[in-house]
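The complex appears here without one of its protein chains, the remainder shown in place.
Right, subunit A next:
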Amino acid sequence: MNDTTFHEIISRYHSPSGRTLGILRDIQIQEGYIPRELLNRVSVELNEPVSRLYSLVTFYSFFSLHPVGEHMITVCMGTPCHVRGAEKILETLQSLLQLSGESKDGKYSQTTQDNMFTVEIARCFGACSMAPVLHVDGDLYGYVTPEKIPDILSRYGWKGTGISQSENRSDAR
């Protein structure tokens, strides 16, 4: 992140209320994670010990301390999504992207070997009516089924495993 962007983010927040988390959120969105070097700079800027910022970044699940792949896939694991098969969606992603299936709780985050995709889970985007739901780089897909996943992935440069990549570009139904 260059100096201008960094200072732009800092200067967005004048009042102390909500300032620290707001700045960290904007960095997370901009960089995809919170680089250690930026955490140090925020610490200087806000006059807060790094240890306190570190405790925030580990407490709140929105933040990540590790670099992520080029495309970020977030699978919703909220109740309606769970009831309508989110587990299967995650399993399909894991098998297509050859990720090992570990804990589905806490900060589940896995990146493919070629660094193309990171898969994470979240609890509810508030799009529960179209459960199950997933996010890729901020694009929201509703009514996802395991069969639709190869098509979704191929839009983000996934070369796939020969599973037919349908021409149908409407993700709706």
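Just a few scattered comments:
The definition used in the following text is that a residue touches a chain if its C-beta (ideal position, glycine included) is under 8 Å from a C-beta of that chain, and two chains touch if they have at least 3 such contacts; residues count from 1.
The rule is short, and it goes like this: contacts and distances are computed from a predicted model.
One subunit of the complex is not drawn; among "ABC-type Na+ efflux pump, permease component", "Iron-molybdenum nitrogenase, subunit beta", "NADH-quinone oxidoreductase subunit J/K" or "Lrp/AsnC family transcriptional regulator", its UniProt record names it "NADH-quinone oxidoreductase subunit J/K". Considering the whole complex, the residue from A:1, A:99, A:124 or A:152 that touches the absent chain is A:124.
Residue-wise, the contact with the chain that is not shown comes from A:79, picked out of A:40, A:79, A:98 or A:145. Annotation for subunit A: contacts to the undisplayed chain at residues 15-22, 24-25, 48, 55-56, 59-63, 77-84, 105-106, 122-131, 133, 138, 140-143, 170-173.
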